[in-house]
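There's a structure below that I have some questions on.
Shown here: the complex without one of its protein chains, the others still in place.
Showing chain A:
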Amino acid sequence: MSRTIAPDAKAMLDTRGLYDGPTIHSMNPLLLMEKIIRERIIDSMYWKEQAWGLNAATLLDRAVDLQYIGGQYANQKPTAFICLVLKMLQLNPEREILLEYLQDEDFKYLRALAAFYIRLAWPAAEVYKTLEPLMADYRKLRLRTQAGFKLTFVDEFIDDLLTKERVCDIALPRMPTRAQLEDMDELEPRESLVSDVEEDSDEEVGEEGEVGED
């Protein structure tokens, strides 16, 4: 892997000759995003001004400033979130860096960004293994759509990523369901995060009852 990168996506989207850059799912990473939204992003002011010349470290500055997730808003303008997703597809950060983003506790929008990228770029079994632990994160997220703002949660967003075909106005790469992967012995059956809660739910009810009497 080369030690330098381009400040923008111009070279990676050059259609003259064969593409010989890094690939994801054996294709140009930037093509994982549909042409229309990709071009809207590249024409947007955020991409030209804020997302220009970023690398995996300086991308954090922008990710920390994110206020909402989403694909397009208002008059089909791309959100900063989706611009940064395209930027990450261009940067193609290493696995360790992505895990660093994902495991950070302080910035929830950074986590959402990393989760979205992982869903786009990684093989199915790993996506399930990496993202499922995040279902324990119940923090609120702001989702901006064409119609306005909506409230969602990190775990809800992760669930959308694992089960839906379109999230944030992007068609996600096809992925076998969890059940299929379990049948192929690529995944262990999932341990529910609330399984141990159910077991000792009786005790909790008892405790709550006592509190109520006081």
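The working rule: a residue touches a chain if its C-beta (ideal position, glycine included) is under 8 Å from a C-beta of that chain, and two chains touch if they have at least 3 such contacts; residues count from 1.
Here, contacts and distances are computed from a predicted model.
When the unshown chain is looked up in UniProt, the name that turns up among "C2H2-type domain-containing protein", "Elongator complex protein 6", "Protein FAM114A2" or "2-methoxy-6-polyprenyl-1,4-benzoquinol methylase, mitochondrial" is "C2H2-type domain-containing protein". Annotation: of A:E39, A:E94, A:E165 or A:E188, A:E94 touches the absent chain (contact as defined above).
When the omitted chain is restored, the residue from A:T4, A:S26 or A:S195 that touches it is A:T4.
Contact between chain A and the unshown chain involves residues 1-8, 45, 48-50, 52-58, 60-61, 64, 93-94, 96-97, 100-101, 104, 106-107.
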